[in-house]
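With one protein chain held back, the other chains of the complex are shown just where they sit.
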């Protein structure tokens, strides 16, 4: 190919460090913006310590959804960092998969606020689940694209192992999230509790996540 | 030149890494602040799932302008990252071109909020277009300045090719944005839709943006 | 161990640079969000310079808690940066200890706003102290975990010295913070003042913190 044939798209988006930097930035802000949703109750009626504790307990829905969203972002950030520990090149398409992924990251504070405001509505659970689903989907496509275009620092067997682990993880996690979301047809708090338990499992690796386990493909 | 003749301006702004870091920071925050504009509707009248979905549909103008602005920032961030994949030195003037560019980045959440609040006013479209135009203009001047002062890691033919691609891209994109803005004299939603289609084209490279194309100077 | 036995948890969270990047991001935002709590008084009744100065003096509780929280974040950021100047590897567990640490960082603007709104309530002091205590606890566990799993760049005697210094620092600081919190049973402003004095001591190293001191284990 002649140099003079190169187009903007062929030269755009090849610097992995910048992609990592903007991603860490967006995650850091989304993680911190979530807290803006927990507004300090300002009530004239608060006169005693008891009143204040009562008002604080009234923040429970917001604290729950804050916690769930912090965990969600933590899980997806870990997944993103994992992918880029292997991705060493990029092109404009991978760049845009990443930007769309970040779009769903930056939208999470909104769907979280929506959920905590309307925690008893199925539609709020649906929107929240849709956000998590989109994050998983785009992150998966992102990895497959990077694999197909040889942007990784690993190859052959090693690549297959990592792709296998990532695929299992995303499929199992998304199945569990979908089940969690569907639980809203029984009860919304049950639904959110289930989602938090999934997340705690992934964060704390309660079931089978220990580093020295040899056969734990289920709860990877 | 004697050392003792050196002035503050001659020693300022030579570290490209810092320039990239502050730029990624500003972009990351602007990308995330945009979502603050999509406020959760808080209405006493929301009693059923249907009410909530109806209220959510009422957010359409804000969701549209959020999406358009996220794309805008993504496109300009990609352009900025592209330039700095070639720029390896800087001086205080280039530093300030970059800071003015960041000023127009940080202002975009405002012009976006202005647009989503007054989506049926031509003046809101004008302000929004002016913001995009300023971003393109400053980014272009930024590149030309870097070229003229030999701050690039490439030279000669290669530099000419990259400059050509960047110039074509900015000129064509800005022409399309101007057409999009002028469409507001027919209808504002048409205008915004046209801008979003331009952006989707740049993001998804629908027309001719594929890496293996040899002759696609139009839609680079 | 066979490659095919590796699980997601075994490959996740090994890149220290990303952990440092997201942490700096969260700290930077938390530090800056704090200021959003100091709202500009908007009063119709402000007519003279005297009125404005009076209104500004009314911000004292918010300025005090802003200052205390900025110092807190500064102290914990310094502690975090110190740890990562020795930590050169990570695993998914350390990654999650860090994320939980960041959760308590991102929550501080909320507990600070809560404190400045209810500065005369013991429960507000308690919440604020709980936040500082959690920061100290998680950061300590984080270090011990990294030590036990040989993630450090130092070993043997040197490791023991650094662990000793970090342990003493956290234990003494947390003891002082607890005393400060308990002072609220006398007076809340006394409590906050005591906490600010502890922080100033750590920041300014007033007592025995000078670099050339040889024996100052108390005020390290």
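All chains are identified by letter, namely A, B and C, in their written order; residue positions are counted from 1 within each chain.
In the analysis below, a residue touches a chain if its C-beta (ideal position, glycine included) is under 8 Å from a C-beta of that chain, and two chains touch if they have at least 3 such contacts.
Source: prediction; values computed, not measured.
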Revision key, fill the gap. Answer key for C:21, C:124 or C:183 versus the chain not shown reads C:21
Revision key, fill the gap. Residues on chain C facing the left-out chain by the touch rule are 20-21, 24-25, 27-29, 31-36, 38, 40, 42, 46, 49, 52-53, 56, 70, 74, 77-79, 81-82, 84-85, 157-158, 161-162, 165-166, 168-169, 203-205, 209-211, 213-217, 220
Check your understanding: Given the full complex, what residues of chain B touch the hidden partner chain?
Key -> 1, 3-15, 18-19, 21-22, 24-26, 28-30, 33, 91-93, 95-96, 99, 102-103, 106-107, 109-110, 113-114, 117-118, 121-124, 127
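Here, only the chains that are shown with their structure count from here on.
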Study note, to complete from the structure: Turning chain A onto chain B by a C-alpha fit takes a rotation, in degrees to the nearest 5, of 90
Revision key, fill the gap. Chain centres from averaged Cα atoms put chain A and chain B apart, in whole Å, by 25
Review point. In whole angstrom, what separates the CA-based centres of chain B and chain C?
Key: 36
Review point. If you look at chain C, which of its residues touch at least two other chains?
Key: 25, 28-29
